[in-house]
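One structure is given below, encoded as structure tokens.
Yeah, one chain of the complex is gone here, protein chain that is, but the others are all in their spots.
And then subunit A:
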Amino acid sequence: MMLCPRCDSKTVELMTKAPVDDAWEVYLCNTCCFSWRSTEGDEIKDPEKYDKRFKINPAEVS
């Protein structure tokens, strides 16, 4: 199961596919609103590698 790289939630959905050539997909986290593209690096896509300074606990956001 895909997790949100930023808030680790399971509420991830496919937002869209590329309009041309099936070049990539974009995913969206419905909990923290983070989105990312399948062609981005692991430091963006992988919850383990996402920079800890930018991780979010949605419950703490005001």
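Simple rule for what comes next: a residue touches a chain if its C-beta (ideal position, glycine included) is under 8 Å from a C-beta of that chain, and two chains touch if they have at least 3 such contacts; residues count from 1.
Note that contacts and distances are computed from a predicted model.
Student: If you look up the hidden chain in UniProt, what protein name do you find among "Substrate-binding domain-containing protein", "Phenolic acid decarboxylase", "Carbohydrate ABC transporter permease" or "Sodium:solute symporter family protein"?
Tutor: Hidden chain, UniProt protein name: "Phenolic acid decarboxylase".
Student: Tell me, which residues in subunit A touch the chain that this view leaves out?
Tutor: Residues in contact with the chain left out: 6, 15-16, 18-21, 23-24, 26, 28, 32-37, 39-40, 44, 51, 53-54, 56, 58, 61-62.
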